[in-house]
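Shown here: the complex without one of its protein chains, the others still in place.
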Amino acid sequence: MSNDILFLAEFVAGTAARSALELATGAAELAGQSGGSAIALAYGPGAAAGAAGLGAHGAVRAIVLGDEDRPAITYAAATVAAVRDTAPLAVLAPATPNGRDLAAALVGTLHVPAFGPVREARVVDGVLETEQSTLQGSVITTARPTDGAPSPSIALVLASTFAPAEGGTASAEVAQAPEAEDSAFGKATIAESHEADAKVVNLEEATIIVAGGRGVGGEEGFAPLHDLAAALGGAVGASRAAADAGWIPYQLQIGQTGKMVKPALYIGAGVSGAIQHRVGMQTAEHVVAINRDPDAPIGEFADLFVVGDLFQIVPALTDEIRRRKGS
Amino acid sequence: MTYLPTADHDELRAVVRQLAQERIAPRAAQIDDAAEFPHDLRELLAQQDLLGTCFEEKHGGTGLDTIAQAILVEEIARADATTSLIPIVQKLGALPIIQAGTDEQKDRYLPRLASGEWLIAFALTEAAAGSDVAANRMRAVRDDDHYVLNGSKRFITHGSLADVLTVFALTDPEAGGRKGMSCFIVETETRGFAAPRVEHKMGIRGSPTAELTFDDVRVPERNRLGAEGDGFRVAMATLDRSRLSIAAQAVGIAQGALDASVSYAAERQQFGQRVADFQGIQWMLADMATQTEAARQLTYAAAARVDSKAADLPYWTSSAKLVAGDTAMRVTTDAVQVLGGYGYITEYPVERMMRDAKITQLYEGTQQIQRLIVARQLLQRAGVAHRGSQ
Partner (left out) sequence: MKIVVCVKQVPATGADKRYTDDLRLDRSGVEAIINPLDEYAIEQALRLVDDGSVDSVTYLSMGPEQASEALRRALAMGGDEAVLVTDPALAGADEWATAKVLAAALDRLAPDVALMGMASDDARGSLVPGAVAAMRQVPMLSYGAELKVGDGEARVRRLSATGFDWISAPLPLVATVTDQVGEPRYASLKGIMAAKRKPMQTWSLADLDLPADDLAGGALTRVTDTRPPEEKPPTERIENLPPAEAATKIADWLELRKLI
């Protein structure tokens, strides 16, 4: 076993996903602790061209698994082969659907320890140590592989656990992936691809989000939220209730089965804060909630809770922000 | 005889409770406020086979025992008293057919009632004949192989919605109400039938309580239930069983009010502590809880006797309805008290529950009538003949 730290680096539409940059930095940090190297497993459209660039965020080497636009799970065999080949101490995967798919394939094939989703990871005493939030946020558990457990350890890493290092200039050494066996996972294909409306943004990458819930009352009710988001330079999201009711495209649903977001600022208007939604946004750095109901659950974990009518407060806030920004 | 709920009963309760809390409870305030019948919930209950529980499987029902039926009504009433009337009245209206109908009549009507495709109502009460059932005046005059019905009924729950009614009318006015009344199945599409108005009420506001008029309504002979003159007996036998549903409804209303009170008292703070920590409140809650449980257990005991066809059935069902109705009124009134000012406003459900509870002391035999029934049974057991108008 080497002391290297592998990480999944997903490329989407020609550029590295934010998770790839975060895990590059994280892997580099862990590699520093273990005395090994951070090695990227790059896949997706743009991976071949962009793999070297991961060096700027901490990757020493980058193994290109493939460059095609196909479901992430089809890269499972290549991932397994690369992991066997490098025999790392740990593999970091993003706690996203694609990351979980590949991590699951590794666990099923290799029978190795798996952790996740983790909010912190480090190498201690030559093994991976992780921290997870459990029991609906009431307990933080620290975990490690058992003595004598096989390696590598797989960790599903939550977004924004690591902040991408900026300003690096190094280039990662790019290598082709080792020969992979044929695998049933490779048989999945994209039969049809649909792009949503141009104005639908990938919430997972947004740093400011204004979200609407049941209290918004309808599609028209989202108009003031769009204005506020525009004034702040952010994106609009929604709770499950609003998305189910069809008031907003479902790609904008934040929650356990929608988008997991970690913006610097989250403003929830008319969002009650039920657990499903909360899980999707509770790690936002700053949470502001506006709600008519003084007892809404979101008031318990918001940083700032404003009790009042969102249809009066949101436009007033938009005006005030525009005034201060001088626009 | 044992009347402990079984594991099957518990499972049934869990399923209906989930449905009631997720789909019915959130609609309750709006149903009351708009005084609108919840057609969507009627659909939902029909889909979930909850309108067919008193019908046998061969008629498309689920043939549940009476305790199970009581549990289902209780869970729905806990969420909303108005909605609980949908299965209650479906059973009430159908009981005359179930008790006195021929196989042919049952085959003709029960399947569509069990599926919930048709709603049925029970048309007994008249403006001048409430507690005094025998004072009924509606006429049914024989005309060849038909009867012609003339008269009007008052305070008929769902009378304006029903597709079919079980109607009581005098075929032999000379013989008086006790011996001269007959029961008919009347389809409301029949010419001459109308439901000209519904009442504005204190509670169960989403349930239409209608005045019905019959103007030369022709009913075929094959729609008469039992023989001419059987009407009074059929009505009493029906009420002996249907009042058990009211007991269950009352228990549900009380439970709902109790839950709201406990929840509120556990969260509301005054004078630096939770309201629930005041001894006076704890005493109130304990009384509310124990009385509700006692009413529930008496209801189950009565339900068991319905199924075992006990000879003194009326004693049991009247006792249950009497105790449960009075309990519901007391518990809901106390609930408003526990919530204080918040109990009085419509934003919280207990004021509605209190308004809803009152009807359980009035319909399907007032509490005074129930007391007469109980007393009569007591005296009969003691071998003492009773005197009195009934």
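Letters are used for the chains, namely A and B, taken in the order the chains are written, and counting of residues starts over at 1 for each.
Here is the rule we use: contacts are C-beta pairs under 8 Å (C-beta built on N, C-alpha and C of every residue); 3 or more make two chains touch, one makes a residue touch a chain.
Since the structure is predicted, the reported quantities are computational estimates derived from the model, not experimental observations.
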item: Candidates B:R13, B:R108 or B:K179 - the one touching the absent chain; value: B:R13
item: Sole contact to the chain not displayed, among B:T6, B:S263, B:S308 or B:Q380; value: B:S263
item: Sole residue of A:P113, A:P164, A:G221 or A:G268 that reaches the chain not shown, by the stated touch rule; value: A:P113
item: Interface with the undisplayed chain - residues on subunit B; value: 10-15, 17-19, 21, 25-26, 28-29, 47-50, 52-53, 62, 64, 79, 256, 259-260, 263-264, 266-267, 347-349
item: For subunit A, the residues touching the chain missing from this view; value: 12-13, 71, 73, 76, 97, 100-105, 107-109, 111-117, 129, 133-146, 149-150, 153, 156, 183-196, 200-202, 204, 208, 232, 240, 250-251, 256-257, 264-265, 279, 286, 288, 294-295, 297, 299-309, 312-313, 315-317, 319-321, 324-325
